[in-house]
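Taken from a larger complex, these chains appear in their original positions, while the remainder are omitted.
Read from first to last, the chains carry the letters A and B; within each, the first residue is number 1.
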Amino acid sequence: MQTEVIIPLWADLSAVAIGSLQGALFASGFRDRRLDLLGVAIIGFATGLGGGLLRDILLGAQPIAFSTNWYLPTAVLAALLGMLLAQLFRPLTRFITVLDALTIGLYGAIGTAKALSLGFPIIPSIFVGVVAAVGGSVLRDILMALPIALMHVGSLYAVAAAVGTVTLVAFITSGMPIEGAATACVIITTVIRLLAVRFGWSLPEQRTLRRPRPRTP
Amino acid sequence: MQTEVIIPLWADLSAVAIGSLQGALFASGFRDRRLDLLGVAIIGFATGLGGGLLRDILLGAQPIAFSTNWYLPTAVLAALLGMLLAQLFRPLTRFITVLDALTIGLYGAIGTAKALSLGFPIIPSIFVGVVAAVGGSVLRDILMALPIALMHVGSLYAVAAAVGTVTLVAFITSGMPIEGAATACVIITTVIRLLAVRFGWSLPEQRTLRRPRPRTP
């Protein structure tokens, strides 16, 4: 089972940038919190790099973000951009949601493939992929002392990543080359996420906790 | 000093399952938080696996939960069970408290023994054991954005684990075989914890922060 994935640096950096941008936009929406500039930058930063960091710590691998000088400035610049141009970006929410969905898919695929290539069993590999996909947003919420969105709103965020990475593993074990499996993972994750947004199961950044749902049978 | 402990997989998995079950029960009690199904599952999951994960990250060891396909499904299933059958389990609180106390003792013993066997000094080994014992519940509280119970209520949770692991180390250094020392650790931790619950120093899941206590001499 060959699962070595060579992610082009620009793709990985783009994912980081989108995550940071989104994190900063999110944070800058909380005016009542009075974060200062650095606060918004840190939030963006954590959102963009958190998933990859958690992935590498869980895998016991050296954090990729620390392997070159590229990742950290990319995250910081994207976060600052998101903060400064928040007004400008706000009408583009829809576009950013699409980019973000792609990013979840990409992070899920990279995370799971990296775990597999390091010899981890299938289920932990899927778990690591999902953590990589959603870790940034969880870290963002912890840092902002917000309820963790992932656990409240519809949550097709994590579900989308899980379905995508399960598909990746299924395709790889049935002999598909990694590139094809990873592409399928990204597409499936993105589609599920976007359908979820579309069907209103969870608005991207919404955190209304008003929708009660019966939980016990 | 031979401290290699071979924990049978079923024992370790049982501890994980009890932790997850308890975490999910705890989370499902917070109806006003409107966690969704996934949220409750994540809480259960973190409670059951968090301690072991923190232990392995602190020790720089590969997380045991990722070494086979067993741990993650066990945690998820136990969490879902706890959530779905919350009504059923609620009258069993007492029984679960006993299981949970056993789990703290077991995790403390495993954590400290693992640290010692990896060559860590005595005090850090005790610390890692305590973190392994209580880490799941701390992670649970952080994820739920609750005040960390450990730091508020009586806290014989951590104290019990500390006394147990200190005993473990004392017995091992005085030549007792690891099996005996570990058993003593589990018994002592469990007894202290249960006495604490019994004497009302801290109800297991209670988080009333109402009892002021003079703190300065």
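The rule is short, and it goes like this: a contact is a pair of C-beta atoms (placed from the backbone, for glycine too) under 8 Å apart; a residue touches a chain by one contact, two chains touch by 3 or more.
Keep in mind it's a predicted model, so treat the numbers as computed, not measured.
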{"item": "Copy count of the single sequence across the entire complex, 2 present", "value": "3"}
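To be clear about the criterion, only the chains that are shown with their structure count from here on.
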{"item": "Equivalent-chain rotation between chain B and chain A, CA atoms, steps of 5 degrees", "value": "120"}
{"item": "Interchain centroid distance [CA atoms averaged], chain A/chain B, Å", "value": "29"}
{"item": "In the complex, chain A residues that touch chain B", "value": "57-60, 115, 120-124, 127-128, 142, 145-148, 150-155, 158-159, 209-213, 215-217"}
{"item": "Residues of chain B touching chain A in the complex", "value": "28, 31, 33-40, 42-43, 53, 57, 60-63, 65-69, 71-73, 83-84, 86-87, 142-145"}
